[in-house]
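Just one protein chain is left out here, and the rest sit where they should.
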Amino acid sequence: MTTPPSAAPTAPGVAVIGYAFMGKAHSHAWRNVGALRPGAPGVRRQVLVGRDADAVAVAADQYGWAESATDWRAVLERDDIDVVDVCVPGHLHAEVAIAALEAGKHVIAEKPLANSLGEAEKMVAAARAARAHGVQSMVGFNYRRVPALALARQHVAAGRIGEVRQVRIAYLQDWLADENAPMTWRLRRELAGSGALGDLASHAVDQVRHLLGQEVTGVNALTETFVRRRAGADGPEDVTVDDAAWSTLRTDGGAVVSLEVSRMASARKNAFGIEVYGSSGALRFDLESLNHLDVALDGADSFSRVLVTEPDHPYLDGWWPPGHVLGWDATFTHQAADFLAALASGEEPAPSFEDGLAVQRVLAAIEESAAAEGRTVHVEAAGVTTEGVEDR
Amino acid sequence: MTTPPSAAPTAPGVAVIGYAFMGKAHSHAWRNVGALRPGAPGVRRQVLVGRDADAVAVAADQYGWAESATDWRAVLERDDIDVVDVCVPGHLHAEVAIAALEAGKHVIAEKPLANSLGEAEKMVAAARAARAHGVQSMVGFNYRRVPALALARQHVAAGRIGEVRQVRIAYLQDWLADENAPMTWRLRRELAGSGALGDLASHAVDQVRHLLGQEVTGVNALTETFVRRRAGADGPEDVTVDDAAWSTLRTDGGAVVSLEVSRMASARKNAFGIEVYGSSGALRFDLESLNHLDVALDGADSFSRVLVTEPDHPYLDGWWPPGHVLGWDATFTHQAADFLAALASGEEPAPSFEDGLAVQRVLAAIEESAAAEGRTVHVEAAGVTTEGVEDR
Amino acid sequence: MTTPPSAAPTAPGVAVIGYAFMGKAHSHAWRNVGALRPGAPGVRRQVLVGRDADAVAVAADQYGWAESATDWRAVLERDDIDVVDVCVPGHLHAEVAIAALEAGKHVIAEKPLANSLGEAEKMVAAARAARAHGVQSMVGFNYRRVPALALARQHVAAGRIGEVRQVRIAYLQDWLADENAPMTWRLRRELAGSGALGDLASHAVDQVRHLLGQEVTGVNALTETFVRRRAGADGPEDVTVDDAAWSTLRTDGGAVVSLEVSRMASARKNAFGIEVYGSSGALRFDLESLNHLDVALDGADSFSRVLVTEPDHPYLDGWWPPGHVLGWDATFTHQAADFLAALASGEEPAPSFEDGLAVQRVLAAIEESAAAEGRTVHVEAAGVTTEGVEDR
Partner (left out) sequence: MTTPPSAAPTAPGVAVIGYAFMGKAHSHAWRNVGALRPGAPGVRRQVLVGRDADAVAVAADQYGWAESATDWRAVLERDDIDVVDVCVPGHLHAEVAIAALEAGKHVIAEKPLANSLGEAEKMVAAARAARAHGVQSMVGFNYRRVPALALARQHVAAGRIGEVRQVRIAYLQDWLADENAPMTWRLRRELAGSGALGDLASHAVDQVRHLLGQEVTGVNALTETFVRRRAGADGPEDVTVDDAAWSTLRTDGGAVVSLEVSRMASARKNAFGIEVYGSSGALRFDLESLNHLDVALDGADSFSRVLVTEPDHPYLDGWWPPGHVLGWDATFTHQAADFLAALASGEEPAPSFEDGLAVQRVLAAIEESAAAEGRTVHVEAAGVTTEGVEDR
């Protein structure tokens, strides 16, 4: 069955490469982005791409795509595709994204940008070359589009908590806490790059840069694999990535950040918790309650719990009346809307591949420090900015 | 611009009548319902209907409908329409829904079923007549499809909190707290029927019936209008509906329910809070944190805070991995999915118009008691059941 | 063993009548009241009185009293006793308190003032007669001395939440939820007067008067006994008091209060929860977290969670640095301090016996309404004030 696209022929044509978890979430975003506000740029949901022809056809139908395809390179040749949304596993990001940029397609790459620093640098080079002739790119740090976190950033930027001194950031999940959970490709270094570090700390480092508008200059770190062997299909196998990681980061603005990520934290599901302490206020957030932000602003002595659903809150104007909460999926819809708005206005979307690379450099420094008994590793200035059209 | 439908010609064709808040929310549901699971019945999003031709055309385009129209009666004549989703103001429910049923269309009517008991009774009669020849109907109490509340119902039904004795239920909003907020049609009895009572207490009464599987047999009540005059376009006008209402309800299972609804509760946005106390456990819910349910089951002495995002939780299997929260809008998507499943299986969808009438009778009794110094008013048994295909 | 008193001979001599739960709590207060601040009036902890000579001697030693005694009437004759603190069961309050006042002793009577309206009225008459010659009296509504509730009252009095419209107040405990819990004297009307009503609702009604500074003018109510027979020493016995009660109260300031009390609320231990909604703000409190007060003041749109441990918060100046929380027992210490301060200054302590009677009248009206199908029962104006030296 073929589902026609849901927008005018002049709207950008989108292809999503990958139809697993992220492909499904991005499909949801493309399906809903046009509804957010009158006159917003619609999209043509052209094609969903995957390796298994039958499975991707079912998914395309289910998620509302006009077609499915198995050959992503052929899709890059099509004139009716303007945007390529890269939702494949991390070790394929560079290949697909670079080819798409070279084919003149605007690209969104899921986070983290790549599995290695080298790949990330090549992607940045490709993004810069493409940008020179108007082809745009973005890395998919969707949590920048949580309204509460966008509001948090506004408060920091407006000086309402003063000079930021301490950030506490932790991303805790429990899906590997059971030592009998089986081996997966995500626990093999050659496929996954790293463990909790790339998966979870990438979000955390991006938020530090986003919320503070500061760069990380140095790190101390420790990583640990608590369950070192797990049952594979043919017997026990070695786990070769981290289960958890800890780091302190220093920023060029003088702040100190403590970071902890784990997939072993029993009874925590998706607990991305952020606390920011400044000289005259503080902020507190938890992804499991993503519509709330606790704020102590302008010298306030206690936290006020704000339900971030008012029309003047970031990203909220296209949704429902106050008090009607959004889901996790809305972050991708906001991301798609911001990307389309950038394309329409000719501005550069953010976060850029350079932002993705900056995160990658911090992650690499964390691994280097962890391998060197935790001693300080300095992080090379990336020379990038986090400013861009995502500024709600 | 015409947006084609997003499903096969054999899928049910849907028309939504009304394109304001509820029309937008229902459009979101129809747009996303097909994505919830492979092989789920898709829909053709045919037509969005409203009085203002230009405005409804913009809305239809924005929300992803193939067409817009202004004459709802003409839409009822169309062969390509199988489902009519009634999102017009309450005083028009009866007229549109009855006509649609008589035209052989399956009908969803937004809650509350009607503004008056008389209208509701006519709607039930029409629904029964239609049902006799396979035409189905449902009233849109979407909060039955909050996963946490569906889970709560399962726990009660499984006896995990024992015999229910006390229910505390409150629905608190603040949008009328400011005495300078202007007059609106919602504050005129002839248009709105009632105030917080119909708007908020209808949800609350439906939840009592849904969670407990019991009927309300009698009520005592009080209503109040705190701000009796508000600024209208041509000077001060009388507010002729309640700002807040309080009631105690007795059920045929021996439980006592305290109910409080208000649109004057400063700093509360959409605080639909429910506490259920049984002989061996308790449950606690708050719509502002709708992904959580606090449970004390099987004699437990304290509340466990459950993030209701596991695959085995109700309604969750079509969504994201554990820990990724849903928004308020998902309740409508679940509602649409349940309705389509009922149509596909030939079962009767729930809650039925009879359920809607049962709620209406309780609301009428509350008004009667409030007018009679709070004395007990008995509620006529509706002879309906809350069981149906919404049983997740 | 005799424990000498812990203060100078010129300090007031105290006798506590009753050494069970309340006697122990009041003993704690008298033991610690002198430490709260330099120069505060100390007390001589003279005598603890009870019926069982051996048991009361052990208790007196344990709780730090100079002596124990069994004949409370003899204690009233002693010149070294200035204050009589009445901690006996409710049906004995009137007899002991009136005799003490007639003997010229200052009196604190535990709450509720009495088991019946008639007794309460006699106590008020005695208090008035005694007051005429400088003998003071107070009823022990200790929750007026929870710092967070004293702060709440200040906010209301200062107009920081505007005109109060709605109060939600519930006192929920679970110790009778188990239907196999045995019969006790507390479940017999002739001894206990009432059930949750006198025990829990008395606190609630006092808080309404205290927080709002308003009088209750009318009530509608319902009571229920869920478990009507319980196992006694010689077989099943009838429970003759309420397990739970519900009421709506109207005040002379135009507010409506919903009140619910229960000893059947599974998994709730001592959940005295209060919400106050005004025209420009709101307050929220829970006794299980008694050091916190949630405030939305001066039109604020969300609740700020205040840890009430700052030196400028009520009652805090004699304690610890900020952030060091107080226990439930501190409320009695504050009560004793306020009483001693009133004696020292010659002011009348508050809440007075008249305040206790005012509460009693509301409780009686609740019982009357519950017996009359919930219809409105008006409450006679008590002509008393809640103002007094407890005004922190």
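Just so it is clear, A, B and C label the chains in written order, and each chain counts residues from 1 on its own.
Here is the rule we use: a residue touches a chain if its C-beta (ideal position, glycine included) is under 8 Å from a C-beta of that chain, and two chains touch if they have at least 3 such contacts.
This structure is a prediction, so every number in the text was calculated from the model and none was measured.
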| item | value |
| --- | --- |
| Residue among A:19, A:63 or A:303 touching the omitted chain | A:303 |
| Touch with the omitted chain, as defined above, among A:171, A:246 or A:315 | A:246 |
| Touch criterion as defined above, residue of A:262, A:289, A:309 or A:360 at the omitted chain | A:262 |
| Among A:193, A:281 or A:327, residue touching the chain not depicted | A:281 |
| Contact residue for the chain not shown (choose from C:25, C:69 or C:127) | C:25 |
| Interface with the unshown chain - residue positions in subunit C | 1, 3-8, 21, 24-25, 27-28, 31-32, 34-35, 37-40, 42, 58-59, 61-64, 173, 175, 269-271, 287-292, 307, 309, 320-330 |
| Absent chain, residues of subunit A that touch it | 161-162, 165-166, 168, 170, 172, 177-179, 220, 222, 224, 226, 244, 246, 248, 254, 256, 258, 260, 262, 264-268, 277-282, 296, 300-303, 369, 372-376 |
| For subunit B, residues in touch with the removed chain | 300-307, 310 |
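As a convention for this text, only the chains that are shown with their structure count from here on.
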| item | value |
| --- | --- |
| Subunit B and subunit C: spacing of chain centres that average the CA atoms, whole Å | 43 |
| Centre distance in Å when subunit A and subunit C are each reduced to the mean of their C-alpha atoms | 55 |
| Centre distance in Å when subunit A and subunit B are each reduced to the mean of their C-alpha atoms | 35 |
| Multi-chain contact residues (two or more partners), subunit C | 300-303 |
